[in-house]
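Have a look at the structure below before the remarks.
Removed: one protein chain of the complex. Kept in place: all other protein chains.
Presenting chain A:
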């Protein structure tokens, strides 16, 4: 059925999963090429974790086919596990074991011979900057260190496909940069990476993205193409009270969407030339004096919002 299985590192067709009345994943098709860093992007509850679990063969799909590195994950779950590595969203290593003990344990479970395990863990620890901490209990590590340790344990058996569920959530920016440096290196060595994220800025680093909402893939393309395909033009309005600005512009003619982004509001309009003066007037009418309007480069979040109409992924 799946014709791409020979070229694709991950091929998914018709994937569906229900939890009682909740259809967490509906009819998802995916094809991830070898050497890609593929991003599953979506807000909480979009179905990212459920898809990742099914790819990792720890959750059984209700319907659909999954082929990872040429192995049918549904029929041969245990064989597929030798080809892939999975890092769950929640830290899944033993907090009462040290870094070295965790790595040693997972290496053994994946059948890595002892000598090779020692050499490879040394190498991975060094690359991640964790070598000095190898005798520290995993429970005493910072969030960023934990995620790096998770990555090392996932890499100890040199997998062909790496599945990372929100790997940088709760990680400080510096560790996040280190983490991505490791991912880029891995891609160089031919590992295929599928990761999920709720961070739109992180999504931009992926080679391709699947935008997920309500268990369905709404768009799947490179970040560049996704942004180019977004209808209308984007304006950023900075102000001390961005919430008031949003309320002032929402629903005005020509305004396709308004999204709070920290201290500014991203407003998507049909025609920038025509709408900037109108918006400026509307904002002034509301007694807001300090608003500054400028054209802006869309981010993936804007694409998401444009895609979903008024449904906004990160609204409080």
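Note that a residue touches a chain if its C-beta (ideal position, glycine included) is under 8 Å from a C-beta of that chain, and two chains touch if they have at least 3 such contacts; residues count from 1.
We take it that contacts and distances are computed from a predicted model.
One subunit of the complex is not drawn; among "Cytochrome c1", "ABC transporter permease", "hydrogenase (acceptor)" or "DMSO/TMAO reductase YedYZ molybdopterin-dependent catalytic subunit", its UniProt record names it "ABC transporter permease".
Within the full complex, the residue among A:38, A:86 or A:304 touching the omitted chain is A:86. Only one residue in the set A:59, A:131 or A:308 touches the chain that does not appear here, and it is A:59. Residues of chain A that touch the chain left out of view are 53, 56-60, 77-78, 81-82, 85-88, 90-97, 101, 104-106, 108-111, 153.
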